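Note that this complex is displayed minus one protein chain, with the remaining chains in position.
Up next is subunit A:
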């Protein structure tokens, strides 16, 4: 027996379109994952399961290039995400626990600026900036640019979390003669941890994934994984690219999944 309300809410076909939506979103990823295990040298024919392209990624002719690029990517992502998370945590505390102040909207605008400026424009602006102050392009310019655009991605989950934590816990600590610093480090920070972790993970993924800005501010010869993959793809998609892609996309999915479950966990009870 279908209830009346259910009838009013549902529209025929919407479920089908939702499934279509999921198929569209996942089909390319699934196809690439499957073909990364293809034993064949050609992209087109399927010749059975094999790990040869994964072996190729780690020890094939291009492996040195990809190893350096992967190392650069991970070092940059870890430092950028850590720095951005620290800056974002302080900023969120100032914004959410700092009372009302005149510069609040300006401050919020500044934090979300990297999200509002189109990526290619931010890339051009950053390149021009480093060039005009005579800053040699290289790993450091990539790192600085990444820290900047990671801040809003770390800030959003952290501030959302902080808004959900009542300040009665900190007030209780303060009533018991804790200093403000103690209330912050001993009470607020532990409660904030899920938000901070999920902010860090998102910033990490965003940094690891960035192509456009990195491509502009990297020096000649300096590569991260996305720029190395792009350079390779420009000469045609090869099976080893599919293996790298599968590795990277699995990593992203694992990290987002962790971030999802961490941010859902409720440690305020």
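Heads up, the rule we're going with is that a contact is a pair of C-beta atoms (placed from the backbone, for glycine too) under 8 Å apart; a residue touches a chain by one contact, two chains touch by 3 or more; residues count from 1.
The rule is simple: contacts and distances are computed from a predicted model.
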item: Protein name, per the UniProt record, of whichever chain is missing from view ("Phosphoribosylformylglycinamidine synthase subunit PurQ", "Spermidine/putrescine transport system permease protein PotB", "Copper-exporting P-type ATPase" or "Polar amino acid ABC transporter ATP-binding protein"); value: "Spermidine/putrescine transport system permease protein PotB"
item: Hidden partner chain, touching residue among A:18, A:59 or A:265; value: A:18
item: Sole contact to the chain not displayed, among A:39, A:139, A:191 or A:212; value: A:212
item: Absent chain, residues of subunit A that touch it; value: 4-5, 8-11, 13-15, 17-18, 20-22, 24-29, 31-32, 35, 43-44, 86-88, 90-91, 93-101, 104-105, 107-108, 110-122, 124-129, 131-132, 144-145, 147-149, 151, 155-156, 159-160, 163, 167, 170-171, 174, 180, 183-184, 202, 205, 208-209, 211-212, 216, 226, 229-230, 233, 237, 241-242, 245, 248-249, 252-253, 255-257, 260, 264
